[in-house]
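Every protein chain but one is kept in place in this view of the complex.
Chain nomenclature is as follows: A and B, assigned in order of appearance, with residue numbering initiated at 1 for each chain independently.
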Amino acid sequence: MRQRRLFGKRFKIIFGGGIVLVAVLGAIFAPLIAPWDPYQQDLLARLKPGFWSPRAVAGHWLGTDNYGRDLLSRLIYGSRLSILVGVASMLLSAVVGSVAGVIAGLRGGATEQAIMRFADAQMAFPDILLAIMMVAALGGNALNLILVLGISRWMVYARVVFGLTRSLRERPFVEAAKLYGGGDFYIMRQHILPQVMPVLTVVATLQVAQMILQETALSFLGLGLPPPAATWGNILAEGNTRLFVAPWIANSAGLAIIVLVWGVNMLGNGLREQYDPHGLGR
Amino acid sequence: MAGYILRRLAFLPLTLLIVALATFIVLRLTGNPVDIFLDINRTPEQVTALTQRLHLDQPLPVQFLIFLRDLLHGDFGESLQFSGSAAGVVWDRLGATLQLAGAGLALALILGIAGGIACAVWRDRAVDAAISSIAVAGQSMPSFWLGILLIEFFALQLHWLPTSGYGDLRHLVLPAVTLAAILMPNFTLITRTAVIELMSEQFVVTGRSKGLSRARVLATHILPNAVNPVLSFLGIQIGTLMAGSIVTETIYAWPGVGRLLINSIGHRDVPVVEASVFAIAIIIALSNLVVDVLQMLIDPRIHRG
Partner (left out) sequence: MKRRPLLTLAALLAFGSPAFAADKTLTIGAAVFPDSLRSGNGSYASLSLLEQTNDPLIARDNAGDLHPALATSWEMTDPMTLRVHLRQGVKFSDGVDFTADDVVFTINRVLDPATGYAFITRIGQVANATAVDKYTVDIKTRTVFPTLLRGLSDIIIEPKHYYEKAGATVVAGHPIGTGPFVFQDWVPGDHYTLTTNKAYWGGAPKFDKLVIRTIPDGSTRVASLVAGESQIIEEVPIDLIDQVNESGSAKVNEISTTVGLVLTFDPSVKPFDNPKIREAFDYAIDKNLILKQILKGQGEILQNQVLTKGVLGWDADLKARPFDPVKAKKMLVDAGYDFNTPVPITTQNGKYVSDTDICNAVAGMLNQIGVKATVNVVEGGVFQQMSNAQKMGVMYMIGWYSVGDADFASVWYTKSGLRTKWQDPEYEALFVAARTTIDEAERVKDYHRMMEILADQTPSVFLFGLPSLYGVSDSVTGFGAAADKLLRLTQVQVK
């Protein structure tokens, strides 16, 4: 058997991280890179294919969308909102979930039962459902979307952090801190967080990928960010209804999503092999 | 074992109570159902009648208690948009959803585990690279896009399968594949890791040295143990499966609970929304229990608190 690994953890971290880095840089410098204003309509040039076709309109490398907007520019700008929603909702759920997990782990007893049973119950409640109901009620703007996606996933972190905290609770340094009257948050900051951070990073990275996909699913169900906002989910959902006449719209957005999510997943898996070899944070 | 199952079942009402409360609160937060359900031509009599029927004239806590009381009798009230009881409407759609989820899950398990074993057996060779790459890409693919691509290719280009709808086995293929694609990549990757780890374990090495064939060792020593991590992953992903079926049912016009739910939220058919959410929660909770019990049966070392 050959020894060379096709996907070593270093390869995963570098390659996955590279993709993520490119996407993030593209998002930050979108105004400099994008050849067109992503909201500029030109109805006379709608649904034109890109460079591969003789019907292409000069300057629109990936073609145009339903309103004659430049697809490449929309994809570049779209990465901003998609990454923002993915990362911000991940941070929200990570903070809420970790705090809940630590408190449940440290306090134990009734507090633990209340928090963890609630987490169990929410597990039995499909996250997309919660998102649908909240977005239908509150309306779709970036903040609501982040809020909704954030609270639909806090349990994932709570369960991981709870498990780790409980195993740390009996350790001497935590016992000692308690003895000297350290509060929950003090103990959390000083002793627990540094211990769970590696696993948390892994879970969080993988969750960003989930959140980006979730945004596209909500867009498909008509519950994403309202038009004309350029997000990858919006572009894909809009393109989907015209897959038969203008396949390049959905396909290029779909490919962009696959590559970024793939990169994020790869980075996450690489990090897992590095920092969490026992798979606690799966 | 029986004690464990009973204890878990005893927790079920608590879970369902929280789900019920959450649904109730969210539905009340999302506007007055009377305003949404009745159209502009509504008469004051209709408004009063519907308000009373939904008990909206009572204070909120009382509304919730009434809701719980009816719930104990399995009564969610009459559907606003369909004729008949909400529970009945959901019950009629449950079969289609279970059929789709069951087929999707079975497909994901069989192909996922088989793919994972293939990856592990031919580790770091072309087969592994190909299957692993497909799995990772599949993990990253928005399922509604996959669905439309499948329709385009298999129904429109090749004319092999129907584009959408509910009917015989042929109608089930594309929705089941679309749904399976959500979980299958993870099954593949988990199985792959588990099998690779097990292959270096002492009892497997011993088995091989006793002269057992590779296939025999795989079947008797490795597989039973590799199934466990897959099952525990499945346990936490049943919710994802149900969420995926909502999207899949929408793409393929599949008459299941998921599409019913989306539709009922749009119309604020409160009784049907509550009954559907409840049905989905029960499915998830019971599936979790089944998964846990299976895990214990396969590996008696696992004891649950």
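In this text, a contact is a pair of C-beta atoms (placed from the backbone, for glycine too) under 8 Å apart; a residue touches a chain by one contact, two chains touch by 3 or more.
None of the values given here were measured: they were computed from a predicted structure.
> So which of B:R93, B:R123, B:R192 or B:H221 would be touching the chain we can't see?
With B:R93, B:R123, B:R192 or B:H221 as choices, the missing chain is touched by B:R93.
> Among B:P162, B:P185, B:G244 or B:P271, choose the residue that contacts the chain missing from this document, as touch is defined above.
Only one of B:P162, B:P185, B:G244 or B:P271 touches the chain omitted from view, namely B:P162.
> Just to verify: which one of B:I148, B:I182, B:M199 or B:I283 makes contact with the chain not shown?
B:I148
> Which candidate, A:L200, A:L243 or A:M266, sits in contact with the chain we can't see?
With A:L200, A:L243 or A:M266 as choices, the missing chain is touched by A:L243.
> What chain B residues would touch the chain not displayed?
That gives, for chain B, the contact residues 31-32, 35-36, 38-43, 45-46, 49, 81-84, 89, 92-93, 148, 151-152, 155-156, 159, 162-166, 168-169, 250-253, 255, 259-260, 263, 265-269.
> Can you list, in ascending order, the chain A residues touching the missing chain?
39, 41, 43-44, 46-47, 66-67, 136, 139, 222-223, 226-228, 240-246
As a working rule, only the chains that are shown with their structure count from here on.
> How far is the middle of chain A from the middle of chain B, if each middle is the mean of its Cα atoms, in Å?
Spacing between the chain centres: roughly 21 Å.
> Can you tell me which positions in chain B touch chain A when the two form their complex?
11, 14-16, 18-19, 22, 26-27, 29-31, 123-125, 128-129, 132, 136-137, 139-145, 148-149, 152, 156, 193, 233, 236, 239-240, 242-243, 246-247, 250, 261-262, 265-266, 277, 280-281, 284-285, 288
> Which of the residues in chain A come into contact with chain B in the complex?
Spelled out, the residues of chain A in touch with chain B are 1-7, 117-118, 120-130, 132-134, 136-137, 209, 213, 216-217, 220-221, 233, 236-237, 240, 243-244, 250, 254, 257-262, 265-266, 279, 282.
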